[in-house]
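There's a structure below that I have some questions on.
A protein chain is absent from this complex, but the other protein chains hold their places.
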Amino acid sequence: MTIPSTCAPDFAVQTWFNTDRPLSLPALRGRVVVLVAFQALCPNSVAVGVPQARRIHETFEPKDVAVIGLHSTFEHHEAYSPAVVKAFIQEHRLKFPIALDLPNASGPIPQTMERYKMRGTPSLVLIDRLGSVRKHAFGAAEDLRIGAEIGALTQESAGAALARSSAA
Amino acid sequence: MTIPSTCAPDFAVQTWFNTDRPLSLPALRGRVVVLVAFQALCPNSVAVGVPQARRIHETFEPKDVAVIGLHSTFEHHEAYSPAVVKAFIQEHRLKFPIALDLPNASGPIPQTMERYKMRGTPSLVLIDRLGSVRKHAFGAAEDLRIGAEIGALTQESAGAALARSSAA
Amino acid sequence: MTIPSTCAPDFAVQTWFNTDRPLSLPALRGRVVVLVAFQALCPNSVAVGVPQARRIHETFEPKDVAVIGLHSTFEHHEAYSPAVVKAFIQEHRLKFPIALDLPNASGPIPQTMERYKMRGTPSLVLIDRLGSVRKHAFGAAEDLRIGAEIGALTQESAGAALARSSAA
Partner (left out) sequence: MTIPSTCAPDFAVQTWFNTDRPLSLPALRGRVVVLVAFQALCPNSVAVGVPQARRIHETFEPKDVAVIGLHSTFEHHEAYSPAVVKAFIQEHRLKFPIALDLPNASGPIPQTMERYKMRGTPSLVLIDRLGSVRKHAFGAAEDLRIGAEIGALTQESAGAALARSSAA
């Protein structure tokens, strides 16, 4: 794992897609959460980040791993709207829950992106069963390594994660 | 070549990008024109059509071959705007001229797409030096074959193309 | 995991490469072993199996995971020799230990391939820290899934693996 664990901040969301009710980190406690930030017009998001999120969603059991997409951008605000994100999701036939990040009155960086200190898109964040951030990658991340890290996190029981968390 | 030659209809355009004045087929006469229709949120357009257009633009001499992008869609009209196309062009760093197809008051299919009877995106149309359509492909088209066809068309002199056209 | 655990048979080897002494499963006990069978002239071995073996070797710590290549074939015996395998290793700049499977006096299937009941190349076998086979894949195997499975196996302590083994 690449960074010390820290408590993952919750999502600030303008609109949710592919879920009939808003999601929150406390409600996902007990599962490994894979948060994939992307934007619909960013080449690397489309070529790398989104397909990887889809593969993760198809590979792991939902009871163990929750994949959450986050549409987030600090530029092109005049171009993006919920309709763009909705059309993107339809065109790519994405099935996992996707949040449209909440705009920020005080600047161009939306609120979830700011809370996670993301450097851009695509970004991938791994959150363990107890809600701690265990990895934060910007740009392409190799499937083999990401698979290994998610695989290892799923092996941690909530109890073990709790013990680890208390000791830290 | 896959279809009999027919006179290529001119473009109907809402907005041009990457050119300081509107382009028209008569003004491109004498060059081979490669028209690539795409939409910014369509996975195959982004993975296949747009990168191929970029490679064609980088491979052939501008005096011989003009690459024209056409943003065109019969759906998701609520999502698309000139700002979306502009952001897409910036993100992908596209340098060739790109036209935003002109909406159609009488239906969802924009006017250039309708004139060319395109079935969707990506589509690729090859137009010879005299303005006749010589190929119309929907979906992925192999680089080797497209290269061969453009290479053959560039070998036709305007005179030879004229003779061919008169005989047809 | 796709198959019940069984005790992994040891290797029968004609020639070792990239190691100064012969390797055996008992000597690798305590580490997860990834055994990748390939043949030098098989397209899928070269395009899929060998590059994946290299990525696994580069991704995991040697103290946790041992990657072993196995050159094994039930055909083209007239073509293969230790010199072919040696040249292949040089050309591909492979750094992990590679065994040339031991021919079988009684038939075309070499001895390690026969012991593992491999169906051809490429094949990938995951062996846990205690020497039990935990996965056996023939053909392409996705990086994400293989990564997850290796990642999970590395989380098993030798003690846990032993407990699991005793209970089975």
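Here are a few things to note about the model shown:
For clarity, chains are labelled A, B and C in written order, and residue numbers in each chain start from 1.
Criterion: contacts are C-beta pairs under 8 Å (C-beta built on N, C-alpha and C of every residue); 3 or more make two chains touch, one makes a residue touch a chain.
Here the structure is a predicted model, which means the values were calculated and not measured.
Every shown chain that the unseen chain touches in the whole complex is listed here: B, C.
Touch with the chain that is not drawn comes from one residue among B:Lys95, B:Lys117 or B:Arg145, which is B:Arg145. What chain C contributes to its contact with the hidden chain is residues 40-43, 46-47, 75-76, 78-79, 81, 83-84, 86-88, 90-92. Where chain B meets the omitted chain, the residues involved are 52, 55-56, 59-60, 142-152, 154-156.
Going forward, only the chains that are shown with their structure count from here on.
If each chain is drawn as a node and touching chains are joined, the picture is a simple open line.
Taken over every residue number at the interface, the positions common to chain A and chain B amount to over half, indicating a same-residue contact.
A centroid comparison over C-alpha atoms places C as the chain most distant from chain B. If you average the CA atoms of chain B and of chain C, the two centres end up 50 Å from each other. The geometric centre of chain A is 37 Å away from that of chain B, both derived from CA atoms. For chain C, residues touching at least two other chains: there are none.
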